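Every protein chain except one is present and positioned as in the full complex.
Lettered A and B in written order, each chain numbered from 1.
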Amino acid sequence: MKRLLIWLPFLLFAGFVLLFVLGMFKPDDRVITSKLVGQPLPAFALPAGASDRPGLSSTDLATGEPHLLNIFASWCVPCAAEAPQLLALKQAGAKIDAIAIRDARPDVDGFLKRWGNPYDRIGLDARSSVQLALGSSGVPETFVIDGKGRIVHQHIGDIREENVPEILAKLRAAR
Amino acid sequence: MKLIVKFWVAMLANLMISGVCMAQTALPPAPWADRQLPDPKQEQRARDLMLTIRCLTCQSQSIADSNASMAGDLRSEIRQRIAAGEEPEHIRRWLIERYGDWISYEPTAAPILWPLWAAPILLLLGGALLVRGRIRRKRKAP
Partner (left out) sequence: MIAEAGLAALWLAAALALLQLAFVWFGLTTDKEDLLQSVRPVAVAQGALTLVAFLLLILLFWQSDMSVALVAANSHSMKPLLYKIAGTWGNHEGSMLLWVTVMGAAGMAVALFERALERRAHMATLGAQAAISMGFYAFLLFASNPFARLNPSPPDGQGLNPLLQDPGLAFHPPTLYLGYVGLSVAFSFAVGALLTGQVNAAFAKAMRPWVLGAWVLLTLGITAGSYWAYYELGWGGWWFWDPVENASLMPWLAATALLHSATVLATRDALRAWTVMLAVVAFSMSMVGTFLVRSGILTSVHAFAVDPTRGTFILILLAIYIGGALALFALRVDSVREGAQFDPVSRETMLVLNNLLLVVILGLVLIGTLYPLLTEAMGYKVSVGPPYFDRIVGPIAIILMIVLAAGPLTRWRRDSAAAVGKRVLIPAGVAVIATLVLAVLAWGRIGVLPFLGLVTAAGVAVASIAPLWKRKLLRTPLFTWGMVIAHLGCAVSLAGMAADSAFTVEKLAAAKPGDVIQTAGWTLRFDAITPIAGDNWTALQADMRAERGGRSTAIHPQARFFTTPPTGTTEAALLTRWDGQLYVVLGQEADQGRWQVRVWWKPFVTLIWLGGILIALGGVLALVGRERRGWIAKFRRREAMAA
């Protein structure tokens, strides 16, 4: 018994080293994913975020067809970077709606004019309340919503070229 | 050692790594982000809750101490809900439903956190057993 007690500090330390090794070699994962994946979309109704598109409500996303919901903002640099990928997705047949976070209509219009507008509807979330309701932790993020209004997948960060096939696949599977 | 220096450096680094934007918006803060509720009891409950909710876009801070706009928005949301009569624990559960246990600094009753609560008792008991051998027990008089 005394033997075990004397070696206890060493053993505990070995445990800590193991923990540190695990921590060092795990991929660095600072993103907070939404826990609502698999759950129905929370109810919301947002006013129009751009001059030439209608506003967005949760009912618009439960019409029987799957949609992509893109969370973006005009002040967000990676959102501009993912614009080409969103246009490519739209050309591939995806229906894309958006929520603009902490934005104002003139700024959204400016952003869309500069980077293109792949969206059918754009909701304006001036105080991040819908963003919070969705469990989204930043911009840009893209959700795949199925025909019944359930969140099927969450993509965090800007959509890169290599992400496009995967998102299309998830969209098709969500029928 | 250089608190906010590394905070911003890490934020910028984060930008490169995950492609998620950490910039701040030009819009003014949300209405109740920096305004206290008129009822002091409600304000106290809101404040107590805010101190236990973690800021989503900061490194390691509660939303009560943060300049980030999303933290402000969440403060505003919390104050509005408490003013409307919602219970703080209900709001916390709502947030945990969306972001997981991570967002609450107040450890929940989730099983994964039980060792945290057991730790002080186990350590105190363990320590007491360790020092027992050092202290001479009084022998009862024959």
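Note that in this section a residue touches a chain if its C-beta (ideal position, glycine included) is under 8 Å from a C-beta of that chain, and two chains touch if they have at least 3 such contacts.
Since this is a predicted model, take the numbers as computed values, not measurements.
In terms of the touch definition stated at the top, the absent chain reaches A, B within the entire complex.
If you put the hidden chain back, the residue from A:17, A:92 or A:173 that touches it is A:17. Summary of contacts with the chain left out: across B:84, B:109 or B:135, the touching residue is B:135.
Panel shows subunit A; residues 6-7, 9-10, 13-14, 16-17, 19-24, 26, 28-30, 32 of it touch the chain omitted from the view. Against the chain not shown here, subunit B presents residues 1-8, 10, 13, 28-29, 34-36, 47, 51-52, 54, 58-62, 64-65, 67, 100-107, 112-113, 115-116, 119-120, 123-124, 127-128, 130-131, 133-138.
Convention: only the chains that are shown with their structure count from here on.
Centres computed as Cα averages put subunit A at a distance of 23 Å from subunit B. By the touch criterion given at the top, residues 5, 28, 30-36, 73, 75-79, 81-82, 101-104, 107, 126-129, 131-135, 137-141, 156-158, 160 of subunit A touch subunit B in their complex.
Residues of subunit B touching subunit A in their complex: 14-15, 17-27, 30-31, 56-57, 69-70, 73-74, 76-77, 95-100, 102-103, 130.
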